[in-house]
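One structure is given below, encoded as structure tokens.
Of the protein chains in this complex, one is absent; all others appear in place.
Up next, subunit A:
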Amino acid sequence: LNFRRAVFSADSKYIFCVSGDFVKVYSTVTEECVHILHGHRNLVTGIQLNPNNHLQLYSSSLDGTIKLWDYIDGILIKTFTVGCKLHALFTVAQAEDSVFAIVNKEKPDIFQLVSVKLPKSSSQEVEAKELSFVLDYINQSPKCIAFGNEGVYVAAVREFYLSVYFFKKKTTSRFTLSSSRNKKHAKNNFTCVACHPTEDCIASGHMDGKIRLWRNFYDDKKYTYTCLHWHHDMVMDLAFSVTGTSLLSGGRESVLVEWRDATEKNKEFLPRLGATIEHISVSPAGDLFCTSHSDNKIIIIHRNLEASAVIQGLVKDRSIFTGLMIDPRTKALVLNGKPGHLQFYSLQSDKQLYNLDIIQQEYINDYGLIQIELTKAAFGCFGNWLATVEQRQEKETELELQMKLWMYNKKTQGFILNTKINMPHEDCITALCFCNAEKSEQPTLVTASKDGYFKVWILTDDSDIYKKAVGWTCDFVGSYHKYQATNCCFSEDGSLLAVSFEEIVTIWDSITWELKCTFCQRAGKIRHLCFGRLTCSKYLLGATENGILCCWNLLSCALEWNAKLNVRVMEPDPNSENIAAISQSSVGSDLFVFKPSEPRPLYIQKGISREEVQWGVFVPRDVPESFTSEAYQWLNRSQFYFLTKSQSLLTFSTKSPEEKLTPTSKQLLAEESLPTTPFYFILGKHRQLQDEKLNETLENELVQLPLTENIPAVSELLHTPAHVLPSAAFLCSMFVNSLLLSKETKSAKEIPEDVDMEEEKESEDSDEENDFIEKVQDTNNTGLGEDIIHQLSKSEEKELRKFRKIDYSWIAAL
């Protein structure tokens, strides 16, 4: 919502803002979204009211079109095709049949302001190729362009220059800040510009927080300027009120400043707007202002500086520490919101439900300050409890850590702080999980920390004869040889707790808190850990940093299978046995959906996103859908959402309901299922997997295999932590035997195996090609990679099993 300045309708009843590929129309009174104007095929870059007809709206987009809309009915009236990327759009009342746009000329960094003549024609699609050049060498942002005094001149700023172009004289005058080059004023670049609506006055905002008012700029020599200085950081946007009596400015401090009569003394403030002010705009009627903020919010403000309405989208934070969660009560998506807040965002209605203030401290918006970060959060007991962890680390040794437990209050329908624990651990908390078993009589929370301990917190009755109170206290502290605890996870019935300590997974009985058994795979630190669910509850899955996904059987305490997969995100589906894993490779991220009981994935989608995927979550569907095709059955009960590094929230869905009926066109598209906000990008089309790439990766892995094969037994022994090894005497013969064995297998088996594999690969490849030919009409190439993965895991498994049998037999004996 904050990509460009919002625009008010002439009667101030509506406000328009760009939102990704769409233009959204909001009511200024009720904050409701009235219309969404669909049509552009790329990012919308500018919107302006039609100066000739106040019920129409122009919008420009990167797809090179300008569209004219009727915003009351939400109808597209006309499309003007310009043919080059438009970066901003301006309209001027005097130039009736043309609009101004910023376009990009050949070189990537040079932008021009051009006027586009809009031909009058009754047809829907019109070509508008008639561009006339106005200004060169300008900034890309529309904030740096302003039309002044009823379109007599246009002012543009870039770096240290202010250029003014007079339409009548057709001349440009350029003003340079003379002091710009000496060190003392190193930071007075221009950031934005605004023009007085009636007088000849230009206001420009600067990096160092100053606002300069330029007058008398008709003359290159005699121009004057005055300075207004209140902001201590960069001025983000400026706007004159309709009559021009006051100037509004905003910046990082998130304070809206109103300068009356352009003097230093008469200023008024509206503080604590929540986040950096990105844009300010004024309604044509003059009664409302609005500010767009960096946290994806628009605040509508009355003339008397009173905020009257807030339109809030999904808050984009710099980094999502908490991950994606689902509030079990509202089914809302929960993640970091504003600094120190947790936002509850309804996916169904694409609306923020509410913000929970976790840190409850005044937010000082200053560059370079280390803020308290909300790092972890977890819901427990069907949404009755919420645990949050906040930390602030200034130096290596100074860590402030606080854990808060919030109870859901039915009366107020919100969370209320119940317990505050200072320094629950000596070091950062790495994982937090509630025991969600249905029969558990006592809510239990486990925290794992880098200080090598995991702590079990339980809810205890604190009440005495005077008051009733419940609070959380520490029940048990566990550690395993001072390794850092990295992950923790409860089994579905709450009877077992798995805690990973770097490379080792330990299983604890949740009633007596006794160590039951340990798994050690020495395949790198455990990054993710989760139990299987429902029928697969006897399996425990762990993904390591070295790119191995392991599945242990808890009944036999042995490794069931493993696969080479660089897992970034692993998320179990709460409604089924399925587990989704997103792996990261150099090309992009791939999604695998599988059941823990079998190593063969149910479903594979290659290349879901080019960027790194950071978090994922399954959102239960309200109404289960029924996809008959096997590949999509995992989507029946829940939907999978994931968040990439660039803060795009994406989801999976099958294409559209009517196509769903015909079985032939079961083409899976990662398609937007929601009304959009800027972060819902359309995930494109299937990418054809290129055979070369596949082969490359295959070769790589083939090379790797012999390497790991070389000395598996030796390295197994050497890398297994000493404390889990039996006595040396016992091991000695086994060790020697294993050495002998490995030699034998190597000489005897390895070469044929490799050959086998290659042959198989080739046959696979040809198979795939055949497939391609067969499925050309369907353009369905799902399931391409799965065989290969399977193949790899199989061959690997063979090797690993061989030695595991030897090495872990004694564990079973213990």
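Note that a contact is a pair of C-beta atoms (placed from the backbone, for glycine too) under 8 Å apart; a residue touches a chain by one contact, two chains touch by 3 or more; residues count from 1.
As a working rule, contacts and distances are computed from a predicted model.
J.: Per UniProt, what's the omitted chain called: "U3 small nucleolar RNA-associated protein 15 homolog", "BHLH domain-containing protein", "Elongator complex protein 6" or "Glutamate decarboxylase"?
T.: From the choices "U3 small nucleolar RNA-associated protein 15 homolog", "BHLH domain-containing protein", "Elongator complex protein 6" or "Glutamate decarboxylase", the unshown chain carries the UniProt name "U3 small nucleolar RNA-associated protein 15 homolog".
J.: In the full complex, which of A:Cys227, A:Val477 or A:Leu534 touches the chain missing from this view?
T.: Going through A:Cys227, A:Val477 or A:Leu534 one by one, A:Val477 is the residue touching the chain not shown.
J.: Considering the complete complex, identify which of A:Asp73, A:Asp219, A:Glu398 or A:Glu441 is in touch with the unshown chain.
T.: A:Glu398
J.: Out of A:Leu273, A:Ile300, A:Val446 or A:Leu554, which residue would touch the omitted chain in the full complex?
T.: Residue touching the chain left out of view: A:Leu273.
J.: Would you mind spotting which of A:Leu55, A:Ala307, A:Met407 or A:Val587 touches the chain that isn't drawn?
T.: The single option touching the absent chain is A:Ala307.
J.: Considering the whole complex, which of A:Asn216, A:Thr243 or A:Gln361 touches the chain not shown?
T.: Answer from the full complex: A:Gln361 touches the omitted chain.
J.: Please output the residues of subunit A touching the missing chain, sorted low to high.
T.: Residues in contact with the chain left out: 270, 272-274, 307, 357, 360-362, 364, 366, 368-369, 372, 392, 394, 397-398, 400, 420, 422, 426, 464-466, 477, 479.
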